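One protein chain omitted, others in place.
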Amino acid sequence: MPDIIAETLHELIVATRILANERILDAFGHVSVRHPHNPKRYFIPRHMAPELAEVSDVVELTLDSEPVRPTQFRLYSEKVIHGEIYKARPDVNAVCHHHAHTVLPFAISGQQIVPVFHLGAAIGHVPFWDQRDEFGDTNMLVVKPEEGASLARALGPNWMVLMRRHGATVAGTGIRELIFRCVFGSDNCKLLAQAMAMGMGMGMGHVDSLSPGEAKLTSAHQQRPPSTNRAWDYWVRQVEKAGLMPKAPIGAATPAGKRAKAKAAKKTPVRATTKKRR
Amino acid sequence: MPDIIAETLHELIVATRILANERILDAFGHVSVRHPHNPKRYFIPRHMAPELAEVSDVVELTLDSEPVRPTQFRLYSEKVIHGEIYKARPDVNAVCHHHAHTVLPFAISGQQIVPVFHLGAAIGHVPFWDQRDEFGDTNMLVVKPEEGASLARALGPNWMVLMRRHGATVAGTGIRELIFRCVFGSDNCKLLAQAMAMGMGMGMGHVDSLSPGEAKLTSAHQQRPPSTNRAWDYWVRQVEKAGLMPKAPIGAATPAGKRAKAKAAKKTPVRATTKKRR
Amino acid sequence: MPDIIAETLHELIVATRILANERILDAFGHVSVRHPHNPKRYFIPRHMAPELAEVSDVVELTLDSEPVRPTQFRLYSEKVIHGEIYKARPDVNAVCHHHAHTVLPFAISGQQIVPVFHLGAAIGHVPFWDQRDEFGDTNMLVVKPEEGASLARALGPNWMVLMRRHGATVAGTGIRELIFRCVFGSDNCKLLAQAMAMGMGMGMGHVDSLSPGEAKLTSAHQQRPPSTNRAWDYWVRQVEKAGLMPKAPIGAATPAGKRAKAKAAKKTPVRATTKKRR
Partner (left out) sequence: MPDIIAETLHELIVATRILANERILDAFGHVSVRHPHNPKRYFIPRHMAPELAEVSDVVELTLDSEPVRPTQFRLYSEKVIHGEIYKARPDVNAVCHHHAHTVLPFAISGQQIVPVFHLGAAIGHVPFWDQRDEFGDTNMLVVKPEEGASLARALGPNWMVLMRRHGATVAGTGIRELIFRCVFGSDNCKLLAQAMAMGMGMGMGHVDSLSPGEAKLTSAHQQRPPSTNRAWDYWVRQVEKAGLMPKAPIGAATPAGKRAKAKAAKKTPVRATTKKRR
């Protein structure tokens, strides 16, 4: 019988390694996941560069972002980003805060992000939030609960919010969907910036974005497991190639083990090599 | 006596590894090859990130993109891209569908791609195709046979077609020519975008592209084996350095084996280290 | 009892490896540190590509940039950059001179660098210096003491100065703060350039930079050990992954050793895995 908590924590760490390897996270940024059984709790690693976190670094917090058990670990200053979004959005089960270099120019210039290729539809509508509007001059970190609540209000029913002069926060109904949205959202921003530059000087100042109908149909397709799992397996392989794979929890089926098993069986459908997630 | 099918499938997987290593393919995209003996069949890996595919993942499809033998494998949603092009173009024996980041900004901005350096002549004329024109709002995947046929019509007698807000599809008379066209086509797009940006602000808004005579003469030269094989050997070496080389089929001469043999002989001409292809 | 000099030299070499790995330094550029006990001395490697320097390559110089003990080593031509800044700035204990490709376009175009995201606040105000102004045509190296003194005057009370058509020089109160400023200063320049390009053609020609209040509050927060140490640990891990870690001095606690010790203890707070620095 699989240990759901252990597998969740392992998947959280793998997800974080993926985002570090894909250059969405660097020394800063963090990923969290809601407790699979108790919606009033969430898991997040302690204060450290996200790539370096192991399952043993993960702490369990309340939605007020307080530790459930006493701990000597220092916690992320911006943990309320996660807790306040989990409070405001019962449908969200995974959150990432990052400073990806593909996205930050939009947070700096105020240019609107729109989906410009089919895989970018995952981002949906992307609102802005500027800490200065409500709180004036601050140290620009989302530290106080009211600052996290303000950010969650700006996110609204959407899946990604741009934080002016800071970065972005992304949400998902599960870890794999979150990672899919982070990576292809980053790609979308990179491609949008290049298409904008291209359109500028040659007499056509417009960029062709997805129609609302296209955006809706294609993101629905992408959020189904064959699509998210195919991408997840690819990113996990990149993490393995980079020597960044964490040890699997004891007893849980790992992607590597499942691949070997599937290879031997030869006729096994794709879905046996990936774990079904929400 | 060499097993042509086994060598073809091995070359298909090596070609896919090359395009993944050269960042033309990522979690998405796919490469196929027409059956060397039966023009009504083609080979393509099952639904998975292309870099991860081994020869054992390859399926044989009819030109209607249906499996020749029953299979439990999930197939690529967009397999009809390949089948419909093989139907429309008897001269095409290899097809690649990709979302390369060098090319996609042109598919987003609608900017015309032209060859701007001699190795870029491989792309020829590059038409556009927009799924929305004929099919309105869709999930933006080329899934239905009529959608694949529409794309094949847009490709026409050309070798590359840009798919608006999606990516590109590239064809070749053989695998090595296809890979040459994909990689140097990608380079051409990257260089064209940079030259366009350069021309914009400094008073010269024009980019110098190849004349029709130049394009014809230079692409004819490049499609000869010494040129395509030299590039192929280089890209294979990069795949080996990245630890991405698949196992060679039993009994077939591999590039690595041939190089070792040639090294010992020392006076062997270049052509002995590469396999002659169409 | 720790050997402070040995640990300082080790940290200097690690810092140099970090900047080489992060592409701030290449064949050229250099990092120095003031003597921890004697403010009239500083340490810098001998003339060589910075990435290649080991502790055994480090020499001790006076603030006139003369060797304290006779040496057969060739010294950096531009050592006076360091010595003259240490003379002018008693608060500075670490200096880096680099030609980072993210920063150089600003030194070439004369475009002002401003902090555009919270981590870029570390750079503060960035003045320009042009060797041609005071010295006419030179070989563009800061070789004479008066040239170094001129540069130090241009730096003034700031932490980074742009050297026209040459590169940049960055200062810090300690090594870890210096590296933080170099890396996030480089990121800031890269993001600023991209945001500027984005703002140009789409009707909004402005880039949103940090307010003075924001810049002051956020840089004060970042210069505290939890923040600089978190980033330092991350960059050290990247150096280890690249196989670039120098051997630790005998008897000194190394980051790797401390991490292993902390891992075993499991409950140890973050601060035990990093060394407190000025």
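Chains here go by letter, A, B and C, matching the order in which they are written, and residues are numbered from 1 within each.
The working rule: contacts are C-beta pairs under 8 Å (C-beta built on N, C-alpha and C of every residue); 3 or more make two chains touch, one makes a residue touch a chain.
Being a predicted model, the structure only gives us computed values, none of them experimental.
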Shown chains touched by the chain that is not drawn here: B, C
Of B:P36, B:P67, B:P127 or B:G199, the one touching the omitted chain in the full complex: B:G199
Full-complex contact with the absent chain, from C:A49, C:V68 or C:A149: C:A49
Contacting the left-out chain in the complete assembly, out of C:L104, C:V126, C:C182 or C:A215: C:L104
From C:A193, C:A215 or C:V236, residue that would touch the chain that is not displayed: C:A193
Chain not shown, touching residues in chain B: 116-119, 121, 187, 190-192, 194-202, 204, 207-211, 213-214, 217-218, 220-221, 226, 230-231, 233-235, 237, 241, 263, 266-271
Chain C residues touching the omitted chain (full complex): 26-28, 46-49, 51-52, 54, 56, 71-74, 99, 101, 104-111, 132, 136-141, 164-167, 193, 196-197, 199-201, 205, 242-243
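Going forward, only the chains that are shown with their structure count from here on.
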Topology of the chain contact graph, where touching chains are joined (line, ring, star, complete, other): line
Chain nearest the overall C-alpha centroid of the shown protein atoms: A
Fitted rotation between chain A and its twin chain B in degrees, CA, nearest 5: 90
Rounded Å distance, chain B centre to chain C centre (Cα mean): 45
Cα-centroid distance, chain A relative to chain C, in whole angstrom: 32
Numbers and ranges of chain B residues touching at least 2 other chains: none
